[in-house]
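The other protein chains are all here in position, but one chain of the complex has been omitted.
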Amino acid sequence: MLNVTNILIILFLPFINFLILGLGSRSIKQPVSGTIATVSLLLAAGLSLMIGYQYFIVKGMVNGAFPPIELFRYPWMVFGSKLTIDMSLVLDPLTVMMLVVVTSVSAMVHLFSLGYMKGEERYTTYYAFLGLFTFSMLGLLLAGNLFQIYIFWELVGVSSFLLIGYYFSKPSAVAAAKKAFIVTRFADLGFLIGILILSFYGETLDIATLIQRLTAPAGSQSLAIQTAGWLGISALTWGLAMIFIGGAGKSAMFPLHIWLPDAMEGPTPVSALIHAATMVVAGVYLVARLFPIFQLSACILDLITYTGIFSAFFAAIIACTQTDIKRVLAYSTMSQIGYMMFSLGIARPEDHYLGYMASLFHLFTHAFFKSLLFLGAGAVIHMIHSNEMNKMGGLRKFMPVTHITFLIACLAIAGIFPFAGFFSKEEILLATYHANFPVFVIALCTSGLTAFYMFRLYFSIFWGKHQAHDPHHSEGTFTMKFPLMLLMLCTLVAGFLPFSSWIFQGDTHETSHINWKFSLVPLSLSTLGILIAAYFFRKPSSRVADTLMWMGGIYRISKNKFYIDEIYLWITQRVLFPLVGKPAAWVDKNIIDGTVNGVGNFVGSIYYFIRGMQSGKLQDYLLYFLAGIAAWMVYFIYIWK
Amino acid sequence: MSHIPLQHVLIFSTALFFIGMFGMFTRRNLITLLMSVELMLNSVNINLAAFNKYLYPQQTGGLFLALFIIIIAAAEAAIAIAIIINLYRSHHSIDVDDATEMKY
Partner (left out) sequence: MNLLLLLIVPLIAAIGIMLSPRVSAVRQISLAASLVQLMLVGWLLFQMLNSRSVSAQPLYFEQVYQWFPSWNIQFHIGVDGIAISMMILTALVVLAGVLVSWQESILPKEFFFLLMFLSLGAYGFFMARDIFTLFFFLELAVIPKFLLIGIWGSGQKQYSAMKLALMLMAGSALVFVGLTGIYLEAHSFDLTVLSATHFPVAFQYLFYPLLFVGFGIFAALFPFHTWVPDGHASAPTAASMFLAGISMKLGGYGCLRVASFLMPDAAIHYAPVIIILSTCAILYGAFVTLMQSDLKYMNAYSSVSHCGFVMLGIGVFNTTSVYGAILQMISHGLMTALFFAAIGMIYYRTHTRKIPELGGLLAKLPFISTVFVIAGLCSLGLPGLSGFVAEMTVFVGSWENKSLWVRLATILSCASIVVTAVYILRASGKVIMGPIRETFVNLSDAVWYEKMAAIFLLAGIFVMGIAPFLLQYIIGNEAAAIVKQGTQVLINK
């Protein structure tokens, strides 16, 4: 079962979708293309589940750990004698877990899109792009080579660009697509430099070898990278910081998060797949993948911790004030990824890397409930044809399935027992409590805020006053409801999986346990958040407006997302373009090109001078002739010997 | 014959040469210019004949050279007059300053 053929089938099914549907985007008609793509993705998801079962249950642990299996390796490019980009397929616990998440969420999204995208003009192209994305994401996960990760990292970036810009005639969608690509590209620059630094000292691009070489305490490579440095910071720290910038860009960490809310311009199922469950957690995956190296530098771990907790808190505040339901979800995604990040940052050997396990556990559960939330939001948008909260209300009677599934997902993200989010969040908080108390306090507050803004969303959509909507729109087809129910099931079950015995760092691991005494505080905070949300939003009242009056400026700042977009805009429009681009263009036009033209004009002026002698008067020429003769005579008589 | 010294002949030919040259510089009429050229050529011929006669009476090189120049001058006159006629046909003038097409 764990052979290369099956992995290749999983990897290339979406790619073949992309090729066939992309090339036949005008000849393959609507239901056919979607069905082909969905069926093949369901097949891939089934296969991944089988592989997960085989890897974790049947094959099991060897000497207390799950051994990585390298299935395939081909030297794709060779640089000199040391560095090689291998195209490889490696299975390890992290990969297998992500494989299951990506294929199953992708399959659900494919299925949901059958109904959601019905009637769209570029339906087939849409499925082609989904195929490209899924392929790239799987390639990223299966990579055993750092550069291979970078390659697929860029490819997921471009598929995200294509999908955000799916409604290409909408200027806001185009702008959002460009923004997403450019911001992540900027971060990728960091990633690339990080790769260059690490591979130069590690003398390899292979991840396993790199980890082994750099973590060997007395190895020549690890000594070299720790002693070399620049500006008083070691090369190791520089390299890791650069790689973290790459991860932070993809995972929308502050201050590189600005692309994520705008990315909601894409079709909603795309947001569910790319901007909630899979691509945005690639940064977390990257840090987890290289965790043994990250662990060598305490200051980078601190950087990760503080970036993560700040992003989590910051995004939660903004999420409370947004009115576009997808943007609320986008900020909540950013906040939850912040959780995963700081949880990785605080993982220490003392508690057997509990934070590491908790972070990935949260990644796992978050993928399900967040894609469920997005698909639910998609169903709502499909019905109302608007993203704005104030156009919604009282929908619980009209869309019962969506209502129930959405409620469960909200409970999960708020961390209420017994839904998936509760378990993973408990682990994170527990790990943080031991490692870093201030971070723990902020995380607790964030957790309360999360419950508040999610239930604000929930109550605004499904409760309150019902507003008239087009009676022709219904809750959607069965293909739209079925993924919701399936994901709800996952949300219910995922928390009870023995996750900690599958994915852990180091030699020993702690078994999952629920410490009820500890859980009391976060649980009650979450409940408080829900109650406050219910107080304000369950029924239309003047309470909201009164409170906003009271909040004043704070509300405005949060509503405008702390003006981060404006700062970026100012930097690009007021600094980069006029102060770098314009002068460069001016220099080129006037100084460099001016020099060339100047040389031309100089030659021209010589010509003007000389042509005056060419008067066309016969006598002038005679005179020159005579002068010439006279000169020669003088020369021959007086000078020439 | 020996009463006429060489200097007299040379002064005569020099005068002739400079008359031709003066014509060359001051006239615009192509026929006059041609005549001036002929004057200059002939002054050279006189010089050649005179030097031959006075300095090397036994040799004939100078005479032959003069003869050669006369032939050249005849050919040149023919070509020049052909040019002048053509110029007159196209420009209705034989003033050198009127033909400026090839200037610059």
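Should a chain be cited, it is by its letter among A and B, assigned in written order, with residues numbered from 1 in that chain.
Here is the rule we use: a residue touches a chain if its C-beta (ideal position, glycine included) is under 8 Å from a C-beta of that chain, and two chains touch if they have at least 3 such contacts.
Predicted model only: the values in this text are computed from it and were never measured.
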Among the chains presented, those that the missing one touches | A
In the complete assembly, which of A:Gly115, A:Gly165 or A:Gly529 touches the absent chain?
-> A:Gly165
Full-complex touch with the removed chain, picking from A:Asp302, A:Asp588 or A:Asp620, is A:Asp588
Have a look at A:Ile28, A:Val90, A:Ala177 or A:Ala272 and name the one touching the chain we're not showing.
-> A:Ala177
Just name the one of A:Pro31, A:Pro75, A:Pro349 or A:Pro540 that touches the chain not displayed here.
-> A:Pro75
Even though one chain is not shown, subunit A touches it at residues 25-26, 75-80, 83, 147, 150-152, 154-155, 158, 161, 165, 168-171, 173-175, 177-178, 181-182, 185-186, 189, 192-193, 196, 199-200, 230, 577, 580-582, 584-585, 587-588, 592-593, 595-596, 600
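Methods note: only the chains that are shown with their structure count from here on.
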Along subunit B, where are the residues that touch subunit A in the complex?
-> 24-26, 33, 96-97, 99-100, 102-104
Along subunit A, where are the residues that touch subunit B in the complex?
-> 611, 614-619, 622-623
